[in-house]
Structures are given as structure tokens and as C-alpha cells.
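Note that one protein chain of the assembly has been removed; the remaining protein chains are unaltered in position.
Right after this comes subunit A.
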Amino acid sequence: MTRGWLIAGFGAAALALAPVLGLAGLAAQGSGELWPHLWSFVLPQAAKETTTLLLGVGLVVSIVGVGTAWTVAAFRFPGRGLFEWALLLPLAMPAYVAAFAYADLLHPLGPVQSGLRWLLGFSSPREFRLPDIRSMGGCVLLLGATLYPYVYLTARATFAMQSAAVLEVPRTLGAGPLRAFFTVALPLARPAIAVGAALALMEALNDVGAAEFLGVRTLTVSVYSTWVNRSSVEGAAQIALMMLALVVALVALERWARRKQRSMSSARQGRRASPRELGPLGQALCVAICAAPVLVGFGAPALHLAGEAFARVRAFGMPPELFREAANSFAFASLATAAAVALGFAAAYAVRVCGAPARPALRAAGVGYAMPGVVVAVGLLTPLAAFDNAVDGLAREWLGVSTGLLLSGSGAALIYAYVVRFLAIPAGAIEAGLARIPTSLDDTARSLGQTPTGVAWRIHAPLAAPAIGAAALLVFVDCMKELPATLLLRPLNFETLATHVYGEAARGSYESGAVAALAIVIVGLAPVALIAKASGRAAVAHAAAGPAQAAAPEPA
């Protein structure tokens, strides 16, 4: 039985590694003749831009994510309940859509600069203009504003669970709230912040749409341009593998640096700290801190999209194919989510029951998240076609019929690509969720005659349900937004909302895609609201554990 879980874990890993093998196959066909050119003219610049981008985005998401998480966790202010979930809204906003929206909003002809000119008394953009959003700075701010919720989500969960006793120590020793935050709360939350920041940085690294549009040439963009313009898919595969190796090494390094912190994060807590009351000025500051990221990462671009979408619908009517595309997006994202959660659970659970031997499988299962979507897709082309053509060959030989292409160019290939791309999310979240369940429960259940699978169903799945649910929702939103793999692998006559937006953007008429872009955001809102509700419920459950303490007066 235990062996079954081990096999399932390695099965998930094998599925995730298939595109890496496909990629390695492509890379091996290359001669390397392109490398002198790449080293001289492409990679140093791309590496510099990538490093700057990642440092910038890392800084923005950490400051914004931690700042907002601490604000809603530690202080009482008007609208706190609203901001608690509203701060997650940017998750529903694809970075490429936000980039299109901001290019419009902040253009010298757009509403922001026109308004400023009017205020300042300038008549023409030739006299006064703001710096161009199409720049490194613009890209950092934009990706930071749409990706900070990853840090907010993990940091808030940790702050919400920090015990009051721990936080009261610095305060009784005379430290103010700021000092208490920096000396105790923040260091304790560091592992959670690192996890959130790592997710955000992977997303930033693998972004192509927004970076390319804003004129930032990252390594990922250079994988694209090597493939398409330098006409070398082999060279592109080589760069992609090099990047993958770098990312894997960085992740391993980060894990090694945190190796001693495991016991700290799992320390059990008593009663929770309750939020502090603030004066009117403090309350206003809290509202401003929370409102700004929601406005920048969601409110402004969403309102702009809504305005554009309204104008399009009024002028040209509803795009007739919109509902079918929305149904496609929804159906494929749902199926991929179900598959990813099942495989992620298998890989994480294998570690729970088999321990160390299953750990490499769990790590390998997450490899797709470290690769750009298009690289996963290109890597999958060869294995999928090899499988199809082998089955076809066998069928012709033994049965005298052709099965044609079973997976290539089918919906199954697309779902497979989504699963590989995002499997790291459920695998990691479920691993963390399971780690919170004491092993004594397993032993008790086993001693009462349960098999490991029985324990999984009856004990672990229900107890880890919040982690599983949150992971499922994140995967769903990511699949809804996914573009490059969808473009390459999809079946004939198949459009999703994302491909629709891209089709319009590709011919330079992104405003025509406004309706579909708004639809992506709207469909993404429901899961975001669910994540917020689920994590809110977890906090309530914690509070309920000690109602008496929670009601106790705040130490002065």
C-alpha cells in the first residue's frame, strides 16, 4: 500500500519531467554555434535586466505584501474586513492585461497625464510629460502590483497565527509596535514570506507578455527571440535549460539556508494577538496603506477595462464567441485544477507515508513552475507526438487501423501542459498542509486498522482541506490566465478568453480585447473571493479556539 503511494508520487514526477526531457532532446540537437553571439550580445544584457527585474519585483512584493498583511493583522481600522479580501484582488488580473491597461491609462494622451496637464496648466504633452511606463521601472511596479498578493497571502496567514504571548514579550520590554514588528513578528514570518516571494518571483521570471510589451528584454524574452528571430529552437532550448538549472540551484540554496527553521514555524501557539485600536490618523494611514495596492494592482486597470469594454459593446455589440470562450476557459481550467490537485496530493502524500525516498519525486513534480509556459509547451511537443506516433504505429501493425494523433493537438495535451506548469502549487501547499497534522494521528488511525490510503481519505484530506482548497483556487486562476502554452498546443477552432485577448493584441488592437480581458478578470474573481473566505474562516477557527483570551483587554 505504501509502495502504491511511492509509485504514484514518482508517476507525478515523471509526467512533470517529460517536457524537460523533450527540451533536453531539442537542446542536444543544437551545435552551439550561436553561443559566441549570445554571450557577446544577448545574454549579459538579458541577465542584467532579469536580475534588476527580479530584485525590483522582490522588493516591491515583499514590502507591499508584508506591509499590508501586518496592517490588517495588527490594527483595527474602518474597512479592515473589506481590505482583508480585497487585497487579494490583483490575483485575478493577468499581468499582460494590466500592462495593456496601464499603457493606455498612463500614455501622454491618457486620462492621468491629461488631467495632470489640466491641473498644472500645460496645454500640450510636448510641454509636460511623465516618464514612460514602457521601461524597467514601469515593469517592476506593474509586476509588483499584480504579484504582491502571493506574499500577502502567506504572510497574513502567519501573522494571524502568531501567538499573542510571543508578540507581547517585546512590548512588555518596552518596545513600540514597530520595533516589535521588526524584532519578533517579521523574523518569525520569514519562511512564509520567502515562500510567497518565491512564487511571485517565479511568475515574474516566466512572464513574457508584460515584459515584452513594456520593452524589457529578460532572459525569458531572449528564449523567445532566439527561437523565433534567430531561428534556433535548439539554442532557445539550451538557454531555457540553463535558466532552469539556475532556478533549481537558487531554490535548493534557499531551502538549505532555511533548513534549521522548520521547528520554529511549526511551534504551536496559544491565544492569538488581537488587533490594536488606533487614533484617527493611524486609522487613515492604515486605510491608505491597504487601499493603494488594491487600486494600483486591480482597481485602476479593472475600471479602465470596464470602460473600454462598455464602449466596445455599445459600438460593436457583444462579441458573439465570448460565452463559448469563457466556457472553454472555465472547463479547461477546472479539469486541469482537478488533475493537478490529485497529482499534487499523490506526490505530497507519498512523502508523508514513505518519507525521504519520496522527496525527490515531490521536488521534481514542481519543476514546471520554474519554466515559462511556452518552454513547457515546446518541451511537450516531442514527447506527445512520440507517444501518438508510437501508438499509431502499433495500431497499424497489430490492428491495421490508424489511431492518428491522440494527444497532440487535443484538449488533453492542453490540460497536461497546464498540470505540469502549475503542479508545484498544489504539491507545495498540500505538503505544507500535511506537515501541520501531527503524525500521532496517523499512528492512532493505523493502530485502529486503517490503511495508509484510508488515513489519507478519512484523516488527512479533511484536515488539509483548507490548504487543498487554496491551492486548487490558485491553480484555477493561473490556468484561466495561461496564454503561451494554450497558443501553441490548443486544438483546431479552440479559443479561450486569454487567446482571444492575445489575438486582438497581436494585431495591435488590444482595446478590442477589452471585453474578453474583463471576462478573465471577472471569472477569476470568484475563486479569489473563495480563497479570501476560506482563509478568513481559518482565522475565525483560530480565534474560536480561545474566545476568552481574544476578548481580554489589550495590554497597554
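As a convention for this text, a residue touches a chain if its C-beta (ideal position, glycine included) is under 8 Å from a C-beta of that chain, and two chains touch if they have at least 3 such contacts; residues count from 1.
Here is the rule we go by: contacts and distances are computed from a predicted model.
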Hidden chain of the complex, named as in its UniProt record, picked from "Transcription initiation protein", "Fe(3+) ABC transporter substrate-binding protein", "Malonate decarboxylase acyl carrier protein" or "Aspartate carbamoyltransferase": "Fe(3+) ABC transporter substrate-binding protein"
Residue, one of A:Phe332, A:Tyr349 or A:Tyr416, that touches the chain absent here: A:Phe332
Contacting the left-out chain in the complete assembly, out of A:Pro108, A:Pro177 or A:Gly282: A:Pro108
Option from A:Gly409, A:Gly433 or A:Pro452 whose C-beta touches the chain left out: A:Gly409
Contact partner of the left-out chain, one of A:Ala315, A:Ala356 or A:Leu448: A:Ala315
Which of A:His304, A:Arg352 or A:Arg490 contacts the chain that the document leaves out: A:Arg490
Contacts of subunit A with the absent chain, listed as residue ranges: 37, 40-42, 45, 49, 103, 107-109, 124-126, 129, 132, 134-135, 212-215, 217, 224-225, 227-231, 233, 311-312, 315, 324, 327-328, 330-332, 334-335, 338, 374, 377-378, 381-382, 384-385, 388-389, 392, 402, 404-405, 408-411, 484, 487-495, 499, 502-504, 506-509, 511-512
